[in-house]
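Quick one: the structure is below, and I'll ask about it shortly.
For this depiction, one protein chain was excluded, whereas all remaining protein chains were kept in their positions.
Now for chain A:
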Amino acid sequence: MTNQDILYKLPYSKPFLFVDEIISIDENGVEGTYTFDENLDFYSGHFKDNPVTPGVILTEVMSQIGLVCLGILLLNESLNKNIAIALTSTDIEFLKPVFPKEKVTVFSEKIYFRFGKLKCKVIMKNEKGEEVCTGIIAGMIISK
């Protein structure tokens, strides 16, 4: 499966697709990027006259790149219309603010993939290479 195949299989679309590029991916982890479009709707309200990317959106970016892209690779052939990947837990620390137009890189390392549950250690860095958030994210395969 190519990186492009994985992007194509992501179950998201605008305005809730938060993966631009997969830099590298294998069964043990993934690295990918996303650039925050300044026209994203939430910036007009978070905060008033002071746009900062909400923590829930940073968490979503980390989940889409770090968990869902890797989950698609790991499930490979067994992925079909009858199953979905559901987020089950997040434990994230937010270290620095992320502003509109910033490009972030997400690094995810598989802790385990057992009994349909994928748990990863995920780090997001900004263009200066500074860690902006780190944590543990887990998801599970569910039958629809």
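The definition used in the following text is that contacts are C-beta pairs under 8 Å (C-beta built on N, C-alpha and C of every residue); 3 or more make two chains touch, one makes a residue touch a chain; residues count from 1.
To be clear about the criterion, contacts and distances are computed from a predicted model.
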Chain not displayed: protein name in its UniProt record ("Cytochrome d ubiquinol oxidase subunit II", "Transketolase subunit A", "Acyl carrier protein" or "ABC transporter permease subunit"): "Acyl carrier protein"
Touching residue (missing chain; options A:Asn28, A:Ser44, A:Asn76 or A:Ser89): A:Ser89
Sole residue of A:Lys48, A:Lys81 or A:Arg114 that reaches the chain not shown, by the stated touch rule: A:Arg114
For chain A, residues in touch with the removed chain: 88-89, 112, 114-117, 138, 140
